[in-house]
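All protein chains but one are shown in place.
A, B and C label the chains in the order they appear, each numbered from 1.
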Amino acid sequence: MASAAPARTDDLLTRFRARRALTIDLATPLSDADATVQSMPDASPAKWHLAHTTWFFETFVLRDHVPGYEPFDAHFAYLFNSYYEAEGARHARPQRGMLTRPSLDRVRAYRAHVDAAVEAALPSLPAAAHNLIDLGCHHEAQHEELLLTDLLHLMSLNPTNPAVWPRTPQSTSEAATLGWVDGRSGLVEIGHNGTGFAFDCEGPRHRVHLTPHALADRLVTNGEWQDFVEAGGYRDAALWLSDGWAWVQANGIEAPLHWRDDWQQFGLDGLTRRDPAAPVAHISYYEADAYARWTGFRLPTESEWEAAAATVDPASGNQLDVAGPVRTLPADGSGLTQMFGDVWQWTASAFLPHPGFRAAEGAVGEYNGKFMSGQMVLKGASCATPRGTSRASYRNFFPPAARWQFTGLRLARDFE
Amino acid sequence: MASAAPARTDDLLTRFRARRALTIDLATPLSDADATVQSMPDASPAKWHLAHTTWFFETFVLRDHVPGYEPFDAHFAYLFNSYYEAEGARHARPQRGMLTRPSLDRVRAYRAHVDAAVEAALPSLPAAAHNLIDLGCHHEAQHEELLLTDLLHLMSLNPTNPAVWPRTPQSTSEAATLGWVDGRSGLVEIGHNGTGFAFDCEGPRHRVHLTPHALADRLVTNGEWQDFVEAGGYRDAALWLSDGWAWVQANGIEAPLHWRDDWQQFGLDGLTRRDPAAPVAHISYYEADAYARWTGFRLPTESEWEAAAATVDPASGNQLDVAGPVRTLPADGSGLTQMFGDVWQWTASAFLPHPGFRAAEGAVGEYNGKFMSGQMVLKGASCATPRGTSRASYRNFFPPAARWQFTGLRLARDFE
Amino acid sequence: MASAAPARTDDLLTRFRARRALTIDLATPLSDADATVQSMPDASPAKWHLAHTTWFFETFVLRDHVPGYEPFDAHFAYLFNSYYEAEGARHARPQRGMLTRPSLDRVRAYRAHVDAAVEAALPSLPAAAHNLIDLGCHHEAQHEELLLTDLLHLMSLNPTNPAVWPRTPQSTSEAATLGWVDGRSGLVEIGHNGTGFAFDCEGPRHRVHLTPHALADRLVTNGEWQDFVEAGGYRDAALWLSDGWAWVQANGIEAPLHWRDDWQQFGLDGLTRRDPAAPVAHISYYEADAYARWTGFRLPTESEWEAAAATVDPASGNQLDVAGPVRTLPADGSGLTQMFGDVWQWTASAFLPHPGFRAAEGAVGEYNGKFMSGQMVLKGASCATPRGTSRASYRNFFPPAARWQFTGLRLARDFE
Partner (left out) sequence: MASAAPARTDDLLTRFRARRALTIDLATPLSDADATVQSMPDASPAKWHLAHTTWFFETFVLRDHVPGYEPFDAHFAYLFNSYYEAEGARHARPQRGMLTRPSLDRVRAYRAHVDAAVEAALPSLPAAAHNLIDLGCHHEAQHEELLLTDLLHLMSLNPTNPAVWPRTPQSTSEAATLGWVDGRSGLVEIGHNGTGFAFDCEGPRHRVHLTPHALADRLVTNGEWQDFVEAGGYRDAALWLSDGWAWVQANGIEAPLHWRDDWQQFGLDGLTRRDPAAPVAHISYYEADAYARWTGFRLPTESEWEAAAATVDPASGNQLDVAGPVRTLPADGSGLTQMFGDVWQWTASAFLPHPGFRAAEGAVGEYNGKFMSGQMVLKGASCATPRGTSRASYRNFFPPAARWQFTGLRLARDFE
């Protein structure tokens, strides 16, 4: 939530427009109904993502910094606040799917209204408001990914297996043999280094001491995961954390989410063949941890991962460029491939404050800090992460049972 | 589910068309999203009602009686079967709201397709199929009412209080003084008498012995219910059944559903003033029973109510004629007013078989009989019941806590 | 709750002593722990039954009718009130098992104290108090049965299958061929006739009209039920009420409660062989109803059963005489055997008020009336019913899924 250097106005305007345009593009294939239904309390309707990201600009930029601005609709502050307690009462999260009205069209009109007002006001806004626009853009990038993953979850519950996007030609690749790359050890620095935008929880930069270890040079694949399934991995209590084993049994878990029989999988392009060489996706932390134990290795810690990623281009890899189907980019050209893109990588680290972290004052201070319990850190980026928004210091986090995001894993090992 | 006399073909066609047209009319003001969302497991999306009623004709008439008929969509048998175990696996009821696809437009096309096929086939169909069309029409009339009440429930959860229909001018009437009309006593006959259509559970006709009693000549009003509220009726355990008291406390019940502060109420025409003279609506059996106890009177039994209604025109009263807002008709011209229309009337009787009842063979035999536990009988008709579908012998039933239907009460008393 | 004629004092004292003594006898084999644990919210600890029945006398007789009576322990009114709202706040039912203190010995002392006080006061008490003592004795008889069934439920959860009572020699009888006895039809009278004690809900006596039917001359046996199991009765949705089918599936029901593999069963005498000729016990209403449908017959209504039982000795049959194992008496000497004893018989009737029923004023008025929703009537008596407390008009009631009581069924059929 801290922007180290104020953005130049014209650059900010360009980024604002691009950000807002991408979100709308992502929603293009959606009907009013597609955009309205909430598939579970953890997910939000696409319409809600479109409106909430707009509410963010309307509230923290227009309302707070543009004298005389009139809200587009008096109801929307109540409907589209997500969780900011300081902003007052709000619509209960599990009820978001009840809002058949306003319609998707009206939410689009809301976006256009707020976009115009922000663009008109931007040149004369103070630096603090510029920073909030910058924050709003990064905030919206996060919701672009959530819009896609929430939509995928919804569509996956439809017995007709609808394809939101056209199917893309699939290459039948073969996964490279797994190699190991030495990680950095001893005293290393991690955390955001102060250049460019970062969310509050990415800092302060600080030193950690790492023991000697190596990281796998690529992600675990569907083919490798299939071996785990066939070896009875989901039925062997000894491989699982106690909470994980209870979760497996209570929910009858037998495979990653969206796996279907006969090497099929469900995605936003409908039912397709599952590629054995592609990174396994839609697994929980519990599954990642059990798989690692089965191999005799372990998950990397956040610090190990972040230290290793410091020299990798975070805009590389299979990330989101357009609303259409995801594409596979060449590997990122270092010993470590797939550090960004394809899937978020579960780490062995809980989402807790870096030493010296203090949440900002006011409503925006609720951004990350208050979620620092019960969640694990994921690093990298996924095929649904808008390219250009990733950083080595970025801290994604989800509860250990979550798997509706594009989540996978990379192995790590200690030196004996 | 039994039709005593086969319907004449041209008459059946006329009724089929009218029935199908009304359903579509009711859905006219709905967006794709309005028609898709499920507000609770007990309610279904409007789109589902539109499709399920169509599936009924497609399955039991076209599939079973029209050689070579091809289903409109192979998925629909799974998606739009409601609860017929004999028809095989089906989409789980609480998941009906996940179906953003097929769209409302496609469901309309499904209706048109099946309508055309039924109309084309009808002249040459055997009598058994004619009876099934007749049954399907009555089945659809039931779903027309559910479509409205389920929609009302959904809209009531929208903090913006949307009006689906235009507001109608409200008369500020005054409720008549409550009078009493002697009921029939001794040996009387109830149950369907075999003339015209009736559902299976309405028969056989049989004798019951009734003790001397009287029925109130009108329904309990909003104004009278307000007195109950103000007298602390919702806070006095002594008035309530044990289950009812637990329900009041667990759910924080303080007034009928859809009552709002300051004499407002929510309906399909949005927020309006609550009329003190209008019948109270949207109360549970528990509330009806507690109110009756508070007055020192009681609810009528099904037999008492049905015996008294034998001479009342079931097409009278405030019932549904058009998709628009409900209208108030003159009272039905007997000593007992409001026997049909306005609200369904809770009785003191559980929904159990009449003596000699046996469910029909096959899937249609699942129509009513399997719901004969845990439900109470309601008699009459409501403002959302399509006029022409009511009968004195009709047995509506809901669990004692249900109140999203238009449900109210009429008092009864014993002779000392 | 109405006693038609005041009991003679010396007779009342005799009955009071016998009642109180039997309860204590039943608890003889129990340890402090056995008497303390609550196995589910629907069941109560034995200690609680011992104390609650005592609280009834202490409150409604001693407190209300003996000037200067001091409560044995000031806490007990709070701890041992069951559900009388008029008597003020009370310990939450699901928490009854948390009361390791007072100990069983102290509860025994409580009983002795109250017994002495009642006996001392009895001669000089007014008739109203005598009636309350009479009521308290019948109340305690009901709790004697519950003490045994609740205890059985608790012990059944113990993997060591403890035997509370010594095993009794088992006769290997053979069930008689099922015969049918015509029931009474036309206008008949049921309900308590005013002679001797009855609970309030057993009246008023009133006329009902019955259609021609017959009743099975004996109960359904374990052997017959085994046929139902083997025929797939628990897996055929068509046999079940909708609520019953949901219950079967949610709970994985495959046989009566306490049935164990290999023709074993669990009881208060531990694991024993299941007798094919003995009446099936520990079934829910849902199971009884499904079984009847499977046979092509049905359950009797309460009225049918009661009319037929009018001439049967209610003290006959296999009922409870001593704290030890139940014994099998010769059949009751009419065409209908096993009308009383062995198991309570589920009827097809909901527990609703007889015509003209009004609950008594005050706390004792809460006795039965407030439970008149969601429950089905059972008639007769069981092997755990203290002999001498049964009546044809007695109305036992439980929710349709309950099966920890000794519950079974008798078939009925309509004349074609």
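Some points to look at:
The definition used in the following text is that a residue touches a chain if its C-beta (ideal position, glycine included) is under 8 Å from a C-beta of that chain, and two chains touch if they have at least 3 such contacts.
Model, not experiment: these values are computed from the prediction.
Put simply, the hidden chain is in touch with A, C once you look at the whole complex. Residue A:Pro400 is the one among A:Gly136, A:Pro162, A:Pro314 or A:Pro400 that touches the chain not shown. When the whole complex is considered, the residue among C:Ala18, C:Ala128, C:Leu157 or C:Ala231 that touches the unshown chain is C:Leu157. For the options C:Asp32, C:Glu119 or C:Glu254, the residue in contact with the chain missing from this view is C:Asp32. Of the residues in subunit A, those that touch the hidden partner chain are 83, 85-86, 187, 206-211, 237-238, 240-245, 285-286, 289, 301, 348-350, 352-353, 355-356, 366, 370-374, 400, 414.
For subunit C, the residues in touch with the chain missing from this view are 31-37, 39, 75, 78-79, 91, 95, 97-104, 154-155, 157-160, 162.
Definition applied: only the chains that are shown with their structure count from here on.
Rotation angle for the C-alpha superposition of subunit A on subunit B: 180 degrees, rounded in steps of 5. Note: centroid distance subunit A to subunit B, computed from Cα atoms, is 46 Å. Rounded to whole angstrom, the centroid-to-centroid distance between subunit B and subunit C, based on C-alpha atoms, equals 38 Å. Taken residue by residue, subunit C touches two or more other chains at no position, since every residue touches fewer.
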